[in-house]
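Please read through the structure below; I'll follow up with questions.
A protein chain is absent from this complex, but the other protein chains hold their places.
So, chain A:
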């Protein structure tokens, strides 16, 4: 049983499927259908659909209306919108069709599980057509007898449906076929219309949702005609030079429509049309004479027409045709002006007459030539001179005087009225005042205040001021009743123009009043190049050159100087434009400044190049204030020094150049017994006269402990030496021994320095060079002795006794000046001086030996002998030094002994304990 029911259900399912195939393929009967079928619905309206099940299907599978499911596309419609009308009919209701979509299907749940489509419909949603609005029609004449009428309207909103428009028209007693638009929905053209009968026109719009008609338009098509423009327009010149005659053909029948016309014209090159007064052409015609034209001028004409009563539309303008009026004589004389050049000759003027060619509307034809007549006013009896000129200028050389120049232009028809110019202009008449300029509309306007007296006309001269070109004068005339005009010419921006206004009278002329002007200003093309003229400690004088007129591009209103230090703020200073120099003050000394300069016009400024300078470290006069006193002080010191040295020259001389005794004058030289014959004292005396020696020998003694003896200490020895030198009786034993060994060498060693030779065989003598002094020939040159042989045995003993070992550690140099004794002390006994020796009495130094000796010992030295005491002898020396203050050496000056009698001890000394005992 169960299997049997199952089999039935399966069969029902197959049947439903088969029924579905029938729906889609239309092959078999459906189990139901939807009403309405494929509805067209108004957007926003409500809609109800019914799904009606076939009775036959009910018997198969217990399918009832309560099992119906409605779907929009694949979306199930809410069950709230369902309504089961009976067991086979279900309805669905939509309050707003905007929620609908295609397809709307009726489905059923078979066995409560399987959803099966029963039927579906397509829903079309749209809007009914709106009433067409703004219907208007126009009849275009396309041919002479063809008058199609085109009507346009506003179709209204989009309906989303296929909406058809029809233009309907009819006569009261006759209907015409509708005009159906092609490809558009807002206009239609009726091929031909008949005039003089009212035509009722309206538009009908219809779609599936309804139909709408526009308001009817009742009109006579003759009232909406746009005719074709007249054609075959011709222009002919008439007899008069100001008239052209136009003729044309109308292309609309006069029986159909009476026309009126518009005629427009313009000159060649002009874009603005002029029009013949409409009232002159308000009646039907095919020709018209245009008057008031300019002679010898080419005009362009065009014409249009419309219905005479003005009802309808103007035609398009006809094709343009040109015509030229005939010539007439020039209407005015050419404007004339002059440039008088009186610089070449004082008695004659070179007068450049120049005039402007007449404008075409003034020339009224082709100017064939100009006639210039020059009449001397000063001599009316003289005949005027006439010139026929083809150009617009004439240069005359006239004697100084007053002339009246008359200019006439002539064409084929006749001559112009004359233009008169007085030469020269006596500038005694009233000039214009307050000449001013104003850029306006891209042109330069010049205004002036007229003089009180009547002015015949004005002449405005101008020229471009430039460094690169001369001032080429341009000019123009203006009538005497104006007080301003635009310059007629190519006025360039950023250029300077010099404008001069002259007032011309019947009997003279006022002086020209000038002004400079720019049509348009700009920033200067460059800035001034600034540089320093003078730089001080706290100020700098800057200088610059004015910009050239070509660089200015406008009126220089001011300069601004910007200066700054490397790390400082920039400071600006505004300078009057007339200046070319400025002094920056309050600058910091010894500082690098950068300065630049800007020139300003009304439109802005431009900066010049940077310039750097450094302020000075010292101000003006500061260096002089320092240097001069210093120099003066130095000079004063030098002068004082010189004076001092000069005053103390002898002292300095003796101090620096001690007197070296002349060995040739030593007694030992004469004393040598071996060569007595050779010893020619006199000759030597002649050779070295006493006091003539100025040669200097310097003796340096190096010692461990240096101490210079004061000259006072040495004075006794000087005296002793002097005495020995001057007295042959006082011959030194040492010298003698020295001479005994070698006469020549004895000369050398016979000096007071023989003590050194005594000290040790290793004592080295300095080189003593006797150069020529004061033009004297040096006699001998003494070289350092290399001899190690003791001069005398006694000396050797003496040396040994006196501790000559110290000579190994000391080196001694002697400088001798022969004859260098202090003259003031020459008469003093040597011993007295010896007594006066005090270490502090340097000012009385007259000794010629400079002595350095080690230790604190002070020792009596004979004949410049310097003896270096050894340590062993030091106590004696100390004793000697202590007691030396009171030592009064025994003098030998009383009677100098002969050579033979000379004791070995040539310097008697009072020796106490441990004292030195000369041999």
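Everything that follows uses one rule, which is that contacts are C-beta pairs under 8 Å (C-beta built on N, C-alpha and C of every residue); 3 or more make two chains touch, one makes a residue touch a chain; residues count from 1.
Rule of thumb we're sticking to: contacts and distances are computed from a predicted model.
Chemist: The chain that is not shown, which UniProt protein name from "Cyclin-Q", "BHLH domain-containing protein", "ATP synthase subunit delta', mitochondrial" or "Ciliary neurotrophic factor" does it carry?
Modeler: "Ciliary neurotrophic factor"
Chemist: Any idea which of A:200, A:220 or A:280 touches the chain not displayed?
Modeler: Of these options, the touching residue for the absent chain is A:220.
Chemist: Have a look at A:173, A:343 or A:569 and name the one touching the chain we're not showing.
Modeler: Only one listed residue reaches the unshown chain, and that is A:173.
Chemist: From the listed residues A:85, A:197 or A:218, report the one that touches the chain absent from this view.
Modeler: Within the whole complex, the residue contacting the unshown chain is A:197.
Chemist: In the full complex, which of A:253, A:322, A:449 or A:647 touches the chain missing from this view?
Modeler: Going through A:253, A:322, A:449 or A:647 one by one, A:253 is the residue touching the chain not shown.
Chemist: Tell me which stretches of chain A touch the chain missing from the display.
Modeler: Touching the missing chain: residues 145, 171-174, 192, 194-197, 220, 222, 253, 255-256.
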